Structures are given as structure tokens and as C-alpha cells.
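These notes concern the structure reproduced below.
Yeah, one chain of the complex is gone here, protein chain that is, but the others are all in their spots.
Now for chain A:
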């Protein structure tokens, strides 16, 4: 395959994702301009201008009409996807790390970092899209303060169980489920020992995969929060996604951005790794980036994927027919491996 290079961003890429239909690709970077691309041609369709700081997270609603962006300028903005106009700005007290639409696009949640004397916060906003944005309450419906003494930061937020629970990952390797009405912790697991960078769900929201700095990615069952599989690598994992039509996992990572310049380029480990979902074996590697991969996204049709890296490039890969037709190899029996 000959990937398409998207060079619109001036700084390292923080987030890449497709919309639900798979025709648009949204990217966020540490420059202030979230961008939308055509997922088929790689053409730049538009940029959402208005943020003053790095953009950490993007979420597009299911019908691709409204886009939410979370920025380090302590705001979360809602945009009209097709025109690029700003619909509303939601002010926060600290940098906004993550944002997520609720099912049905009538509410959304954000997570913000501690800043000055403001503590880390999870906020839920109501935004009935059929009403005038002016009438929306600028204050959140619910605010969950994260305890200051632990000094944990939330890294991802997702609505689960038809908006009944809020799924939040933390930089101490834990995941908590919050009640969206009273903000109580419903459940908590600690899959990782270090920061969970990203979490991504399969299309049906039955499985999720966490990627962590502790060099592993773990696959969990959503309902039981049960650990299913672990994918081990030799590098911090920044993002992992589940293929929608194959039993494959794509892993992206690389060394810490800080240590890139101090180690040899050969050992960069900036590839996208392909793992088999069930056998946990690595069967493929795609090279190309010259910085650690920060974000990965696979098209909902499973025929292309995008990776964004610290080097500021987004590479849009369209799988060869060979990969699409590939039958998964069954690994050797474990007895052979023992020898």
C-alpha cells in the first residue's frame, strides 16, 4: 500500500478518529486547529478555527452533525461539522483532556485537569441539539470532583450502558465507572500499573482495549469488566484499536517523546503493530513514522486506517487486497513453542 500523508498540522498529533459513517477523518494536534479530512482521498475539507491551545480530544456525534473538541485552553467547543462554525463554547477551570458524546447526542461529558486551585473534574453537560444553543445552560448538569490528594488525572471519558454510566480512565492505570445522576463510583478496576493513554471500544461497545505506558494493551469485556487478553510489546503503547471486521488489534506507540532524540533512530519503534485479537501474537508491522505514534484509528469498514504521530504527520493507509483477503494463521501448538 502507498499511504497518503496528511501534513496539515504543525505540531504533534494528539488524536485521530473517523466519524461513524467512515467518510470523514477528524484529527487534533497540539497546534490549535482541529481538522477534518476526506477519509477516502485524504483531501483536507476544513479546519475548526478558534481554539487557543493544544487540542487533546475530539468526538463527533453519530450523525456527523456536531463536533466536540477538548482543548488545553480550558474550553470545550462544539462545532458544526459541515460548515466549521462554532456552535457553543463551554468554559472549564482547567485544561480539558477528553470529551465524549452521550448516546443520542443530547448530552456530553468532559474531563479536565487540575489547574491552579481548581481540581480535576468530570463534568456532564446537557445540549439538546434540536433547541437553540443559546438556551443551553452554560453550567454543567453534574460535576464530579476528583480527589486532590491522589493527584490522579483522568485521561479518557466514554458514556456506557445507554448513558447510565460514565467510563473514565486514569493516569494511575485504573478505570472507574461513575453514576451519571449522583456521581458515585459504581465500579473500579486497575488493569495497568501506569498511565492509561487511550481506550477504544469496538463498534458494538462490547469490548474495549486500553493502551498503557506500561508497554501493554489489554482487552476487556465491557459488561463484566473482565480481563480477556493482553498484548505485550517492548514500548509504551499510546493507542490501540480493534479492527471492525477482522480479529485484529492495531497497536501504536514508541518511546517517550522525550527520549526520542537520545536513542538511536534504528531502535525508534515507531511502527504500527498488528496483533491477533485471540492468539495475542504479533503478525505484522507497518513502518513509516519517524516519531512515536500518538493516535490510531481504523475506518469502520476495516479497509483503511490512520495513524498520527509525534512527528506531526498523519498517515492514511489503505489495506492491500492481500490483507483484506488474508486468513488468520493459527499459531503452533504451545508445546512446540516450549521447545
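In this section, a contact is a pair of C-beta atoms (placed from the backbone, for glycine too) under 8 Å apart; a residue touches a chain by one contact, two chains touch by 3 or more; residues count from 1.
Just so we're on the same page, contacts and distances are computed from a predicted model.
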| item | value |
| --- | --- |
| Absent chain [UniProt protein name; select from "RRM domain-containing protein", "28S ribosomal protein S22, mitochondrial", "DNA replication complex GINS protein PSF1" or "Phenylalanine--tRNA ligase beta subunit"] | "RRM domain-containing protein" |
| Selected from A:33, A:96 or A:207 as touching the chain missing from the view | A:33 |
| Residue of A:53, A:183, A:244 or A:284 touching the missing chain in the full complex | A:284 |
| Of A:41, A:131, A:206 or A:245, the residue in touch with the unshown chain | A:41 |
| Absent chain, residues of chain A that touch it | 1-8, 21-24, 33, 35, 37-38, 41-49, 63-64, 82-84, 273-274, 282-288, 315, 317, 320, 323, 339 |
